[in-house]
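A single protein chain has been removed from this complex, and every other one stays in its place.
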Amino acid sequence: MTEFALILLSAVLVNNYVLTKFLGICPFLGTSSKVETAIGMSFAVMFVMTLASTASWLVQQYVLIPLELQYLQTIFFILIIASLVQLIEMMIHKTSPVLYQALGIFLPLITTNCAVLGVAILNVQQEQTFLTSALYGGGAAIGFALVLILFAGIRERIDVSPVPAAFKGSPLALITAGMMSLAFMGFSGLVKV
Amino acid sequence: MPAMLRTLARKMGLMAHSFSGGIHPDMHKLSAASAIEDVGISPVLILPMKQHIGSPCSPLVSVGDKVLRGQKIAKSEGYLSVPVHASTSGRVVKIEEHAIAHPSGMGMPSIFIEADGDDLADESLEPLTDWRNVDPTVLRERARMCGLAGLGGAVFPTFIKLVQDKRFPIETVILNGIECEPYLTNDHRLMVEKASDILDGMAIIMHMVGSSSGIIAIEDNKADAAEAMQEALDTKEGMDGVQVKVLPTRYPQGSEKQLIYSLTGREVPAGKLPMHIGVICQNVGTTKALRDAVMLGRPLTERIVTVSGDALPNPANLRVRLGTPIRSLFARQGLEDFSNIQVIHGGPMMGERLRHPDIPVVKSTSGTLALSQNAMQSAHTVESPCIRCGHCSEVCPASLVPNLLADFCRSDQFDKAEDYKLFDCIECGSCSYVCPSNIPLVHYFRYGKGQIALGRREQAFAEASRQRSEGRDERLAQEEAAKAARRSKVRKTHAPKPAAEPETNTLTSATDNTPAATAKPEEKS
Amino acid sequence: MTESMTGLLYALGSLGAFALCAGIVLAIAQKVFHIEGDPMIDNIDALLPQTQCGQCGYPGCKPYATAVAGAQADVNHCVPGGERTMLQIAALMGVEPKELEEEASAPMLAFVREDECIGCTLCIKACPVDAIIGAPKQYHTVIGDHCTGCTLCVEPCPVDCIDMLVKPELIEHWAWPLPDTKRSQLGHERREQHAGHA
Partner (left out) sequence: MSLIMLSSPHAHGGDSIRMMMFTVMLALLPAAAVSIYLFGWLAFLLIVSCMLSALATEAVCLKMMNRPLSTVLDNSAALTGLFLALTLPAATPWWMAVLGSVFAIVLGKQVYGGLGHNIFNPALSARVILLISFPLSMTTWIMPMSAMAPAIDLYDFSICATIFFAGTDALLATSQLSLDAISMASPLGHVKTEATLGVPVAEALKAYDYSYLDAFLGFEAGSIGETSALALLIGGIFLLARHSITWHIPFAYIGTVLLLAAIFNQAAPDQFASPMFHLFAGGLILCAFFMATDPVSSPVTPMGQIVFGIGCGVLTWSIRSFGGYPEGAMFAVLLMNCAVPLIDHYFRPRVFGHHVDEQNAGKKQ
């Protein structure tokens, strides 16, 4: 039980994919201009990440290893992720056209989101069990969602500030992300997994 | 958490109810000791066509007409409205637009009456001295006919509140003698000098709404008023259910919903009226005016006005006929030169700054102030950035978060402003008062409210236009189909027909076929 | 040779089979999450002022909304809507706001000079919102509360008896402007007044 909690904590805070591994920066910057959009994106990523990490584990264990096709790992994983993204895209388009519009290009781009593929591949590399890989994927997704939503809150505030012209938009977003990353360094060593 | 503690303390009886927030501004009650003086009748009285909240009136008299004091000279249009009466006898000299106390500086159609000096009264309304045996609905009509509106400053038509509704039985009548605005002392003096009349008015209100208990609320900086009211209460018959309650001084205690909470511990739900929780609240001045309307048959033609301010030599409380130019009141109290003077209509916290003193006293004129340039300047210095100190949320009597609201208004994020309950702001000004950055928060809120109202009007208009346009498209399509059908019939029978018919159709249907055209005329207003 | 061939076959076969499964799942999902029409059109149409003036180059508000939703038109063509409408549409569509091409004029009202009107009904037919009433050979009148100020009635009038007037501002509709952080303060006002006197 403690082990599971630690895995989760590690994935969410200590080894946060965005702020300590610097993966998935593109959607992190792209979909964080509004909290609502960020929450929508978070759910999309959570869905894809969790399912992708479990599905890829299954594929790895029951298809690739028996057939000795590990070298096809990346292609298979991308296939899984791409299908999942297609699925969530249809779901969002149906349920919330406004969110669909707001996420725009970043929704299909989850496919090539290195964080998602990263989780799937790291899971396999770390030789996780089915349960821990699901947990790890979920934790990473929660961590992504956490910082994305926090960051969106911050950016909404920055948007109404008289930021010097040279720093408007991405420059200040990057500086802020850097500061957040510094703050997250405080978690280093918190969980030794 | 603090709210929880407070509720707990209250339940244990450790603490009286008290609205949250509030401030303790310098009260400057300069005229608290000066007795009410009558200023007489100004040679020309200017009566704007709207002196209340609601729809404006339309004139009943024309230029040259002779009028009597108390004669109805403008009739109310619509339910939420009360008529305007001549405040002395004389002749109507002109009816045209005149400046009023409005921040836009826009004028209002007004009736100008040249006083003849005789001050003859219109005595068509008979006094109802035996009002206890008069049906409340008759008294209510009397309140409307006499043009009564809340004299505390909000000028909400009084008769609307004075109603018996079986769904909402009134338990408590609250007499608002709080007068929490700095400088103003008109209610204070009225309570000291006319306590008995005010109690009569209160008895009438209690009779009208069918309630037997009442509270007279006075702040503790007006001990003499509380004493006078208590004394009058002790000698009055049939007022057993009424008590005087002295509350600790705090702005904005006089605000209706805050006062009700302080006295009863109950909140008037947002968007509801006090009567929905069994309470009604009337200002002491209004109550006295109601008594005069009922017992003397006298419409509202005068009120008490506090003339004060740090730049005024002789602050005073004056009994003034409605329509008297404010400039003449200042002149009477020794102020002629208005350079370097800022004139305020009302109190310093919620009053409007006037561009010039050539504005008539109206029903809402509880006071008028001449503030020195320095006093004004300290309140309106250059705005600094918000440092989010949170003092504004601490003092907000509505528990809003003013600094965030102001951010949203400033950046035109009106959806968010509404989500943060912008419309629950009572514009009391406490937030601006305490702001260390001198941010004109109330100004931002007014901007936001105005823009939202504008947006809603535009949206309603666009919706109506869309319906009209769709109705038209549909009609044209039908006509087109009908025409085509006829044409094919014509082709079949080879008998040409005159095609004039559809033309006339268009014209009559222009108004008939469009449900939106007639269904929603008020949406635009 | 054969071993690598079987390996290749396995690889291709499994990949193909997997892709087929994914394809079937997605095809089913496509059916389940099928959407009729484009809900964005109505969302955009709701933001437009419904003047039906055609200044955007489309025959009315709905056609323009359709064009914007289909990404065939820019968000900045609605003249009467002004900047506010443009920003709202841009936010809804998730695109960058664009400069307006034309400044919106003050809200206008059409007014028929009745003594010159010959009762030809041409303006009535032109009005997109049925805001003009009248019958042939009778004076026509504009219902002020319905007129959107689109000016479409001016052109067809053969005797040129329709004026566009600025909509009068009502005191009830007056709204506070933003406090101007640079000018709203009293000190500046005095300084400016003094400058004005000098």
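Note that the chains are named A, B and C in the order they appear, and that numbering of residues resets to 1 at the start of each chain.
Definition applied: a contact is a pair of C-beta atoms (placed from the backbone, for glycine too) under 8 Å apart; a residue touches a chain by one contact, two chains touch by 3 or more.
What you are looking at is a predicted structure, and each value in this text was computed from that prediction instead of being measured.
*Asks:* One chain isn't displayed here. Which of the visible ones does it touch?
*Replies:* A, B, C
*Asks:* One chain isn't shown here. Among B:Thr286, B:Gln342 or B:Gln451, which residue touches it?
*Replies:* Hidden-chain contact among the options goes to B:Gln342.
*Asks:* Of B:Lys66, B:Lys94 or B:Arg266, which residue touches the hidden chain?
*Replies:* Residue touching the chain left out of view: B:Arg266.
*Asks:* Given the contact definition stated above, which residue among B:Gly323, B:Gly429 or B:Gly471 touches the chain not shown here?
*Replies:* Once the missing chain is taken into account, the touching residue is B:Gly429.
*Asks:* So one chain is hidden, and I want to know which residue out of A:Gln70, A:Thr95, A:Gln126 or A:Ser188 touches that hidden chain in the complete assembly.
*Replies:* Here the residue in touch with the unshown chain is A:Ser188.
*Asks:* May I ask you to list the residues on subunit A that touch the chain which is not drawn?
*Replies:* 35, 149-151, 153-154, 156-158, 161-164, 167, 171-172, 175-176, 179-180, 182-191
*Asks:* Touching the absent chain: which residues on subunit B qualify?
*Replies:* These residues touch the chain not displayed: 1-3, 19-20, 23, 25-26, 103, 105, 182, 257-258, 261, 265-272, 277-278, 342, 344, 346, 348-353, 355-356, 371, 375-376, 378-381, 384-391, 393-394, 397-401, 403-404, 420-421, 424, 427, 429, 432-438, 440, 442-443, 446.
*Asks:* On subunit C, where is the contact patch with the chain that was removed from view?
*Replies:* Residue positions of subunit C that touch the missing chain: 176-177, 179-180, 183-184, 186, 188-189, 192-193.
By our rule, only the chains that are shown with their structure count from here on.
*Asks:* When I count C-beta pairs in contact, which pair ends up with more: A-B or A-C?
*Replies:* Taking the two pairs in turn, the one with more contacts turns out to be A-C.
*Asks:* Distance from the CA centroid of subunit A to that of subunit C, rounded to the nearest Å?
*Replies:* Result: the chain centres lie 37 Å from each other.
*Asks:* What whole-Å value do you get for the distance between subunit A and subunit B if each is reduced to the mean of its CA atoms?
*Replies:* It comes to 55 Å between the two C-alpha centres.
*Asks:* Considering subunit B alone, which of its residues make contact with at least two other chains?
*Replies:* Residues 410.
*Asks:* Which bits of subunit A are touching subunit B when the two form their complex?
*Replies:* Counting only subunit A, the residues touching subunit B are 159-160, 162.
*Asks:* Mind pulling up the subunit C residues that touch subunit B in the complex?
*Replies:* On the subunit C side, the touching residues are 45, 48-52, 60-61, 84, 121, 124-125, 128-136, 143, 145-146, 148, 169, 171, 173-179, 181, 184-187, 190.
*Asks:* Touching subunit C in the complex: which residues of subunit A?
*Replies:* Against subunit C, the touching part of subunit A is residues 59, 63, 67-69, 72, 75-76, 79-80, 83, 86-87, 90-91, 93-94, 97-98, 101-104.
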